[in-house]
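Shown here: the complex without one of its protein chains, the others still in place.
Which chain is which? They are A, B and C, in the order written, and residues in each are numbered from 1.
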């Protein structure tokens, strides 16, 4: 069974399943997570297995889903709420920022909010308007939260296990573009991945690409065949961010390209530049570059391929940063 | 009268007043904006002057305030909504991001949302929890919005006039720390300031400080007496950002310090670094630096002075960037 | 004001009147009911319902063929949509959610536009100048606030229009919908809040959406009128909306109308209702179908025949064929893949303009427009809104 290659949807499902068995306080709640198993089938089968005390189809109200989860967590449960699409977490931010992220501070650690907010994130699936947003920045920029984004089945499994054992609220973005696009071996009853650690998705010496989520796969595809040795840092944990991994890679390569789906201005690329400035500036051999979503609203499906970073744009940036 | 020196509160009041006279479609709405004149008295006197058709005390619901304003704007009015404190704009973000910022795109320009969302922002007034947030990043990172933050009475007046003539939704952050702390001459029936233009708050040749809002005054105070020629760029327009002004200043000085109140990770400093990397990288003589709020929730009043960038920290960064 | 003292009160009673109905499931007028419109008008509105249904059905086929993207059918809800919009006029604002193709068509939205939108082109939701129609609103519930603002703007302009906003039983749980009704109550901005209670919010049944016995009674919380109607009865919907609009126009009072109906089809083209509801439930609603009911009524009155039905259907099919051709011609006319830059803000700043140039250079002639032109991949994909790439 462990040898079987599974998708990210299955991997998250497995992590949830195992953690629900291990920890009876884990509860899943959200719109359509029960009978339907989630609109992407991530929670499929869990209602049947754990019953409707622990897997709950809620009314359609994101701020209440998050806010009720805050109460559940303080009350000793470990809620995992699903927000059907990350764009609709806007409705929940009024609970996440003022409450989830602050209860520990507010009470000097005496009341805490260990909960997980899962949401499919990003574009690439020819979806309706508002179903392709990448809104990680506002969560990363909110102290008190842990923000994770896996890039494939194995990391999704390991990070979800970590999320379910974390002591604070974890925002867990699932790059829906790769929900079923990658199959990997994933352990059964495996270990959590550490929070705050990036992985080297591909080692190299000439250029560092820092990226996360669906753009890890895309970056790998983009640099395949380029006459350049590219190191790809898969960030995985957006906050806390693996500062040392970024710095170490850029010290080695001297060149940085950041790739993200979110709009360019105010995106996390800037943060990564800042980390490099703090600890690897003198190792830079060329200006840092970024390949991002454009500073426009995410378009409807006909134009999404023109919006998202594609292999051409990534390859061009790598080539340019080598020339600079 | 124009010779009289007034505060930022008075300057915004004057701009609103003049624009309400000029344009009968301008309406003010929000919690306590009418009879009370706003909790900071920014809208004082306007109810008496323009009547309760145009200055409306609303029920206590930020998302509805913003959402109703979207409808008013599409219907041909020009609403100015006050959100009592920028931290509570979280409640309104579910209207601002999916609707205010996207109607133009959604309808190919046939329906637009020219409205203003005003909110006092930032810390420094010994306030209650959640009344000191700096949340500009999430607005700047939302394409389709214009985001402004004046630094004193004159710029507040000019930018508010610009906001009331803009063709898109303007998020207007008012740095409450300097609401009454600065007096300046402000014109009567003066002109709007241009959107997207920074100002050189202080010219210099050795180091560029890019900052905005209350930190402009603080930065000026911090560098007074330092044996360094500091150029202070007052950003004013956070989106669109005056890319050329940033680049021109750093090309000249070769050194950059960004100062902002918002938490460090994911803050706008990184964006400004990115702009420099794009067009002034080879002019840099030292790593860029940032002086920001720490990556912790904004503390209660006893500790706010330890949280906010102060003149010591700013001066130390300027000194360090000169040594590097 | 007595409310503001601590003096004892008598207590309060709130009534939601019996569900309004004119036609039974066989299309017969229920005891004593007078039809609220002429036969000619009824025939006309019936035509609109049929048109919407056939169009809807065609969209489903186009989606299955990979010629359009995800969409949300109005199948089964035609009476709610046509009946309500027929009670209003062009001076009134129409604020849809995302399942109101039947209403939009009645309002005059070109089929071509709806198709272009479903193909993934924003051009499909450009509002014709002067039309008081908002585009589709995907985030559930948010549009309710827009209706209040639009009604308020009209009130300020002494314009006699009202606004109607559609939302679902699921949306009735969103705080913004309550907030909007509360604002409308206080501001006396006349809005018809039309809740199409189609029993389901994706897989979530009405029963666990709220413990309130009706959705109509949620009006009590906002101090506005609440009424429930048989949403599969065109006459009931029409009469209730007309009354609500009249009351709104004359007094500023808003009304929440709950139309009891059923989403006969999929939630969207990527949904599989068999996972969460029974065939028996679906069948029970077949005999309550709003279109069939009206046809029986008109036939019994002798104003409709199979021949007329055939003629109507061929007219509609021809219209659809024409619209599909036009929309596909648009798609094939090489629309600018970078149009999103042009409608982000009114005045593109230099940095955005520069991005557009970069984007143009990055395309360097490659065809990247997708959507309607891409081949539909089949598979186990179960997203409600899009299509997942599948690993080998």
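The rule is simple: a residue touches a chain if its C-beta (ideal position, glycine included) is under 8 Å from a C-beta of that chain, and two chains touch if they have at least 3 such contacts.
These numbers were taken from a predicted model, which means no experiment stands behind them.
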item: Missing chain: touched chains present in the view; value: A, B, C
item: Which of A:37, A:98 or A:175 contacts the chain that the document leaves out; value: A:98
item: Contact residue for the chain not shown (choose from B:14, B:118, B:176 or B:220); value: B:176
item: Touching residue (missing chain; options A:33, A:69, A:216 or A:258); value: A:69
item: Residue numbers in subunit B that touch the chain omitted from display; value: 7, 31-32, 34-37, 39-41, 57, 59-61, 63-64, 85, 87-88, 90-91, 124-131, 176-183, 264-265, 294-297, 299-307, 310, 312-313, 316
item: Subunit A, residues in touch with the chain not shown (by the definition above); value: 27, 53, 56, 58-59, 61, 63-64, 66-77, 79, 94-95, 98-99, 104-112, 143-144, 146, 166-168, 195-196, 240-241, 243-244
item: Residues belonging to subunit C that touch the chain removed from view; value: 1, 3-6, 8-19, 21, 25, 30, 173-179, 182, 185-186, 188, 199, 206-214, 216-218, 220-224, 228, 230-233, 260-261, 281, 284, 288
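Assume only the chains that are shown with their structure count from here on.
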item: Most distant chain from subunit B by Cα centroid; value: C
item: Distance from subunit C to subunit A - Cα centre to Cα centre, in angstrom; value: 34
item: Whole-Å gap separating subunit B and subunit C, where each centre is the average of the chain's CA atoms; value: 39
item: Touching two or more other chains - residues of subunit A; value: 87, 90-91, 129-130, 265, 294-297, 299
item: Multi-partner residues of subunit C (each touching 2 or more other chains); value: 122, 138-139, 175, 339-340, 344, 351-352
